[in-house]
Each structure stands twice: as C-alpha cells, then as structure tokens.
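Yeah, one chain of the complex is gone here, protein chain that is, but the others are all in their spots.
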Amino acid sequence: MIKVGIVGGTGYTGVELLRLLSQHPKVTLQAITSRKEAGTAVAEMFPSLRGRVNLAFSTPETAALTECDVVFFATPHGVAMAQTPELLQAGVKVIDLAADFRLKSLSEFESWYGMAHTCPDLLAEAVYGLPEIHRAAIQKARIIGNPGCYPTTVQLGLLPLLENGSRFIDSTTLIADAKSGVSGAGRKAEVGYLFSEASDNFKAYGVKGHRHHPEIVQQLRLVAGHDQIGLTFVPHLVPMIRGMLTTLYVRITPEGRDQDFQALFEQRYANEPFVDVMPPGSSPETRSVRASNQLRLAVHRPVVNGLPGDLLIILVAQDNLVKGASGQALQCMNLMFGLPETLGLTQLPVLP
Amino acid sequence: MIKVGIVGGTGYTGVELLRLLSQHPKVTLQAITSRKEAGTAVAEMFPSLRGRVNLAFSTPETAALTECDVVFFATPHGVAMAQTPELLQAGVKVIDLAADFRLKSLSEFESWYGMAHTCPDLLAEAVYGLPEIHRAAIQKARIIGNPGCYPTTVQLGLLPLLENGSRFIDSTTLIADAKSGVSGAGRKAEVGYLFSEASDNFKAYGVKGHRHHPEIVQQLRLVAGHDQIGLTFVPHLVPMIRGMLTTLYVRITPEGRDQDFQALFEQRYANEPFVDVMPPGSSPETRSVRASNQLRLAVHRPVVNGLPGDLLIILVAQDNLVKGASGQALQCMNLMFGLPETLGLTQLPVLP
Amino acid sequence: MIKVGIVGGTGYTGVELLRLLSQHPKVTLQAITSRKEAGTAVAEMFPSLRGRVNLAFSTPETAALTECDVVFFATPHGVAMAQTPELLQAGVKVIDLAADFRLKSLSEFESWYGMAHTCPDLLAEAVYGLPEIHRAAIQKARIIGNPGCYPTTVQLGLLPLLENGSRFIDSTTLIADAKSGVSGAGRKAEVGYLFSEASDNFKAYGVKGHRHHPEIVQQLRLVAGHDQIGLTFVPHLVPMIRGMLTTLYVRITPEGRDQDFQALFEQRYANEPFVDVMPPGSSPETRSVRASNQLRLAVHRPVVNGLPGDLLIILVAQDNLVKGASGQALQCMNLMFGLPETLGLTQLPVLP
Partner (left out) sequence: MIKVGIVGGTGYTGVELLRLLSQHPKVTLQAITSRKEAGTAVAEMFPSLRGRVNLAFSTPETAALTECDVVFFATPHGVAMAQTPELLQAGVKVIDLAADFRLKSLSEFESWYGMAHTCPDLLAEAVYGLPEIHRAAIQKARIIGNPGCYPTTVQLGLLPLLENGSRFIDSTTLIADAKSGVSGAGRKAEVGYLFSEASDNFKAYGVKGHRHHPEIVQQLRLVAGHDQIGLTFVPHLVPMIRGMLTTLYVRITPEGRDQDFQALFEQRYANEPFVDVMPPGSSPETRSVRASNQLRLAVHRPVVNGLPGDLLIILVAQDNLVKGASGQALQCMNLMFGLPETLGLTQLPVLP
C-alpha cells in the first residue's frame, strides 16, 4: 500500500483527491493537513465522505508527512515549493496541483505568480504531469507539476497537430476559446463566484491575460520542437459546477490540405486510456465525462463552398476537477509507483 | 419629485432598490452611500445600470442624507438605528430593510440580533411595513420596519385565517415549510453560498431557530388578537437566484369544517393590488412573479376518504427581492407620500 | 457471473442501471431492449458509456431475456406485468422499477395507474424491494416491486417511529413536504420539464393527489401494524438534476415526550449500510449523497418556550436515481443472489 499525504485538503481539488484516493485499492490515506481546520474531522467538512474517510485535518507540523510515500499539494501557489525540499530529502515524492513546478522559466513563474521561487534548482528536475506527453519521465519523477485544467484541454487538443513538426497547421494563429465550470475557481469566498452572481449568467474573463497562457505556450513549444507558437486564449465562466469545454480554431496550411485529421487524432490516441477521439461529426458534452478522468474530443473541418475548408475546429471536453486536476494527479501517482495507469480511475461518468 | 437616499446600496436589496427607484416616475435618486465603495460609480459595480444611474457611492458623511425626503437602509442589521434619530430630526422619513424596526420587543431584538438597540424609544413609533395589514399606519409613518422575506409569505398566507379570530383553524400547530432562492442570503462572500456549493443542491437550514420566527409570531399574534400562536418554521435553500415559495400546513377546527376557504381568501384580498389568489387547484410557481412585486397564493384542502379533509395547504409565491424586500419598501414609500400604491411597481414578471 | 437483462434502458433509471451494473464485479450485461432504439449502440445514445458498454439496444423479441438470471424493467408502468409471467416460467427473476408490483391492492393499482393489471395473481408473491424493511423476503423473492423515490424517503424517515407500535407519535397527522430534482420526472419530452421552464423556478405539484401516496400509506400501515395512518404528502420540483429531500413533520404523543428519538433512529439503523443517521443538529444536503446509494437523515425536535416541543422534524436526503431507484434495485439484486449487499454500490458521492 502506498502511504499518501495531502497538504491543504479543504478546497475542491482536495476533496476530489479524497474521493478518488479513498476508493483507490493500493492507497492508505495517512494524513491530511490544514492549518485552519486542524482538529476538524474531514467528514464533518465534507459529509459526502461520512463513514468512509475517518481522518481529521492536522497541522503540517504534526502530520508526519515525511513518513508518506507521496504527498499531494492541493494548496495555493507557493506552498508546495516551501515544503518540497524537505520531503524529497526524506525520500517522499511530491505531486503539486498548483503552479509551483509547472513553468520551466523562473522569470515567467515569478512574473505571473508575483512571488519569488524558493527552490528554483528543482524546476529542471520537476516533470510536467501530462502522461500523454511525458509518460516515461513521470514514471521516474520525484516531483510532478500537475497541469492546469485549461492547459490539459488545449495541449491534448493540439498535440497530434503539433507533433508532426506542425507542417500541416499554422502554429502562429491558434485560438482557444475555453469554457469552464465554476468549481475551477476553487472554494474561495469571493463575491464573483456566489450562486447569485454566477448562475444564469455567462461571461468571458481574463481576456487581458491568464496564468495558464505561459504554461500552455511552454508546452506547445516543447511539443512542436520550435518557438513559433502564437496562441490567443479566452476563458469563459459557465454556470455549471464541473466541466470544461475548449473550442480550438486552427488554420490548415496548404501542405496540410490533404491530411486526414480524424485519422491523425485516432492514431495518436489509440492507446491512451483516458483520451477518447469521438467519431466525425460528434460534439462532446461536458456531462459525458462528469466525475470521471475521461477526456473526449472531436475533430471538425467545416465545408466551405462545397469543399473542406482550411480551418480545423477541435472540441475538447473534460471534468476540470478530475482529468483537469485530481484525477490526472492520481494518474501520475500510478505511473510513479509502477501501478496500472488506470487503477482507481475507472469510475464511469455520472449522467444525468 | 421625492428626493431619495439609499444607505448601503451594494447588496441585492440595494441594487434592486436602484432598479426600481430609477424607473419610478416621481423619484429623484439623490445619494447612495457605501463607506467601502465611496467614489465608485454605481454603474461600474452594477453594469446593468449603465447609462441609467449616474450616481457614485459616497460616504455617509458627504451624502447630505438630511436633505432627502426619505432614506432607505439596505444595510446589515444595526446601521439604521444608529442614523435614524438624526434623520427624523431633519424631517426625513426612514425605511429600514433590515430588522432594526421590525420587532416590538426590545429583548427579542437584542437576543436574536446580538446587539443593543440604540433607539428603543422609536420602536413603538415604527410601523411594520406590510401594507396589507398596516396600510393606514404606513401612510402616516415616519419610520418603517420593512418585513423580512419569509415573514411576508407566512403572514399573507395566514392572514385571512387568523383575522377571523382564528376560530376556523388551530393556530397552535401552524407549520411553514419555506423555500428561498439564494439571493435571500445577500451578496456576502461566504463559502456556503458559492455557486459550486449551492447549485444542484437542496437542504434545510436554521432548523434550530431563525431570526424570522419571532417576527412572524409577533405579527400573527397581532393579527389574531391573542397569543395562542404555535408556529414551526423550517427554511430551505433552493438553487435559484430569486424566488420564494412557502408551503403552509394548517389544521382546520371542527368549527371551520364547513367554511369556504377559497372564498375567504378571495374576499380578503379582492382589493389588494399585489396579492393574487389563484383559482382552486392552482400551484403558484416562483417564476410567475419573478422580478415583480406580485405575490400569488393558492388554497388547497386535500380530500381524505372522499371528503374534504381537516388540513389546509396554502402555497405562497413571491420574489424575495421585490415583494419580499425592495418592492415592498417602495410600496410603503408610495403610501407614505400619498402616491398611488402601485406607482413604479407594475413591471410584469419575467418569464421565462 | 450473473447474467442481467434490462428492458427499456433509454430513460434515466435505465442509464443509471447501466452505469452501476457495468461497474459491478459479478454482473454480465446480457441484453438491453428498446423497441424504438433497436439497433442503436447504447454508447451512442449515452456517450458517458463509450468504451465501457458495447451493447446495442435490441427488440424484446430478439433479446433472449429468458436466458438471463435477472431482468430489470426500467419501463413505464404496465410493461413489466406483461412480460413477467413468461420470465418467471423460464426461471428468470424480475425487478421492476415501475409500479406494477408495488401495490398489494389491485383496485388501488387500477385506480391510480388507469390500467387493468394483467397478472394480479403475482401481486401477493411480489416483494416490496426496500431492504431495510423486507430484507429476508427479498433474499427469497422472484419478483421485486422496487420502491418509488418519494416512498423510500418517507418510509425510512418514519420507520423507527412507527415500528414501536407508534405509541410515541400521532400516526394520523403525518406531513411529508417532499422536494425532488427534475430527473425524477424521467427522460420524457414534456414542456414542463424543459430547462427554460424548470430552471430558476420552484413549485409544488400533485397537491391534489400523487401516485406515491397510496404506496406510502400501504407500507406505513404494514410497518405500524395498524391502519391508522393519516398522511399529507406534497411534492415539489427543485431546479437540480438529481437529489431528493423530504421534510417530515410528526406530532409527538404525551407518551412519547420523554423518548430519545435520536437514539431510536441510531439504534434502528446501526447495521444498515446505506442509511446514515447524522448527528443531532445536522442538515443533510442532497449533494452529500449525489450519485451514491447512501441515504442520510437527521432528527430535529425544536425547542418551544425553552423545552423540547411536541413536534419532530425528520430531514431525509437521497439521490432519487440511486437509492430512490436503480441503486436500490441493485441492492435487491445483491440480496436475491446471495452477494454482499453493498457490492458494486460503494461509490462515494460526487461533491461538489
């Protein structure tokens, strides 16, 4: 059994980790910390866990995290980097669901997150936890920077197009029109995310700039093998709890005109357990992946004047809290400990 | 034109007052105060008012409230009572949408609201702002304690039954199972009212005791003319923005068995512009009054073993922010200034 | 492995059965029928099942249901009774999620469901599938009439009170104010259940009479051991997909005044895996059981004038599609085939 600790389990990625980990057959939940809630039973805060999770929140000091095999950080940005060196020294692996280990560029991290990085030497070692791209590295990793929710959809939606040296598409005019359920904003008491503000409403936000933009661009460059990535990224807020749909618009180059893009995607993801390339003409809905680690995508190439046009539309749906956060972190854990990658992640989506 | 001031216009009852007052043909919006938002344009905080409300929030000090004809308090409990004496002295009428002037019993106020009352001498003068009961007094009032949202539905749902000396019903076993939209909780940044907490969810709350209970009981006693009121009141939270439905369960006494309760309600409310007694068998839905000052109710008497049973069910629907708060306050204002009672309150409900 | 057939799998209880059965370790899904959708892949209609359920809908004729060990009917009322005799004869057990085998009284069935019963002789044999009451009988049953969603909450909320010969409470003035998510109405194309009708809205319905009323009363009489049951039942429609909360109001008799009702409930349900008696003062929310077979309840006895009053309030929450329908059916199946009762039913609730 893998001994697992969670730092900061009072948010949505935290409770989702608890839901998934406590149903995982090879995991023992060892400790969960929250300075603010120390002493409170987890199941008191989250009655959905009554009778199944018997832990109480503890302070980081008393949690004996160094006796765990792996520690997940479901914390605000900046917490993981403070504790990671000590944990590594004790032989504990670290999976951070925040941004501390996602960006390779120290200056980009510090400019977007407004704080100094306290262990920049570990940035090179940390592995970006997207198994569909970095599976081998994850298997050997000590530190995982778990991807953001938006970046997961954008990367998996563009990966097959960019890996081919991006000759078939114009990588400089990419557009990602992304829509997220409200749980993506976390369990923070802010007026903008109140029911009476966010319900029966729709809007874009972060049009001027969003922290996930540099993360996506870093990864797309890596995948493409060059720096010519131009990405417009506009997130929107949808009045639903869970779910994310990203609509990608990609210009096809003259060289790509005869390409069979459906086949390209199907081949690329043929062996990926959590990426479902839907049949031509499909429109993945977020509820078709609700509460599961599945990501579904569809490839469209609208006809113009009777001929296939030069624009690809990729529709990508996931549950932002599972494949977009805690499920993906668990998928990484499975890889890091030599377990079957899908272990504990095969729950079917909840529909309706 | 009536010069109107609003103290504390950043909550939901405040913005609703703004919506209604700025469309009222006899009102000039003079000032709106918010210490925290002083200097901010109202329409910047509430873009729905862009181009129509040109005021900015000001501090109470600079707001020249004493030059108004009437001041509405859309503030937390305790604010109105601090400023009311000075306003009255300046000849300004006061309508408080919080609880400072609702309860006649000083001790009940202080025990339920956890604060000392700073002008207890005004409690006797203050008029409870439910026009269907206190119309004449409101017309002459200087201070209005505007009813809570739940109390409005319970009182108007029971009024015709209790006014008859309550011989027809058992006033000691009243049950009010009340359901409110989330805006009733106000525009406060609290985790429990986040979209991701309150959406796709339903629960009771305040079962142990709710501040609206003593207010309702005080009024029911007044209406009944005796103290034998026993009321069980259980509020619930509905995942909708606006709207309130209260289901009332009332035991019929042997004396009441032959009473035509439908007729009783229809007669009582025949001349009330904002109370709609629906035909027998109806089920008022909250959206049928959305964004309007209308309250709709229906009277049911289920058949038991082929005969009319001894239980009445009264269903009462209103918009908690309009008839349950700001619309009712405006209705009082109209009465206080000798205007037609419905002036500025005739907007049709928004359906769908 | 148990060979399972489903008749009529295109509704919500059907797709929920599919979700649960396809994750059950001892079940082989053999056939699923739908005359209208014959030939369509199940996963085409419900993309949430893509890659996991490879069956296509077939006609009842070709489905070889008689080769199954058990057949679930997730059909409109009247379908199961037509096919049950043939299935029984072939040695197949039947679990009907509709009403064909719930009511013991032929005349009540025929009057409430407006059709003649085609195998009234089987009514006596059929077992009402509420394990917390009829566990032993279910284990030996060939036909299960699976309880309705409302009846499950009302029965489990009143069971401990009525089993004691109902000396502690007045069984003639029971009130059940019930609230259901919209999926309870099924996957029928009716205007009243459109998003634009049911969202941001709340109403009562069926106040004049609801088919679940006679079912509840039949069962309460059985439990109480006498016929003195008076029940007022008012269902309401909540703008949420899944979930049901029933608020029960029960008068305490003088004999019951010193009873410890919390203890009564805790003792009664101490060994029930799917009934969670929450601590005093709790308020179960529907999301705390979302997508799980758990039912949670809380017992309240409001204080009146400083003393415990004579009214009990029982709050009961369940997922109407799981414990209120398909999960309960699976629980019965486990019992009928000698499997652990919780097998395949231990998924944690999905929160948020």
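Order as written gives the chain letters A, B and C; numbering starts at 1 within each chain.
Methods note: a residue touches a chain if its C-beta (ideal position, glycine included) is under 8 Å from a C-beta of that chain, and two chains touch if they have at least 3 such contacts.
Note that the coordinates shown come from a computational prediction; the quantities given were computed from them, not determined experimentally.
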Quiz item: Which is it among A:A116, A:A189 or A:A204 that touches the chain not included here?
Solution: A:A204
Quiz item: Where the complex has a chain not shown, which of A:V277, A:L315 or A:L345 is the residue touching it?
Solution: A:L315
Quiz prompt | Listed residues B:M278, B:L311, B:A325 or B:L345, member touching the removed chain | solution = B:M278
Practice problem: Please pick, from A:G9, A:G243, A:G256 or A:G324, the residue that touches the omitted chain in the full complex. | Solution: A:G243
Quiz prompt | Contacts of subunit C with the absent chain, listed as residue ranges | solution = 12, 181-183, 185, 187-191, 193-200, 239-241
Self-check item: Hidden partner chain, residues of subunit A it touches
Solution: 173, 175, 177, 179, 181, 196-197, 199-205, 207-209, 230, 232, 234, 236, 238-243, 245, 247, 249, 251, 281, 283-287, 290, 300, 302-304, 309, 311, 313, 315, 317, 352
Practice problem: In the full complex, which bits of subunit B touch the chain not displayed? Write them out. | Solution: 12, 15, 19, 22-23, 46-52, 183, 187, 199-200, 241-242, 276, 278, 282, 284-285, 287-292, 294, 296, 321, 346-352
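Going forward, only the chains that are shown with their structure count from here on.
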Quiz prompt | Chain centroid nearest the full-protein CA centroid | solution = C
Self-check item: Interchain centroid distance [CA atoms averaged], subunit A/subunit B, Å
Solution: 46
Quiz item: Just how far, in Å, is the C-alpha centre of subunit C from the one of subunit A?
Solution: 37
Self-check item: Numbers and ranges of subunit A residues touching at least 2 other chains
Solution: 12, 183, 187, 199-200, 241
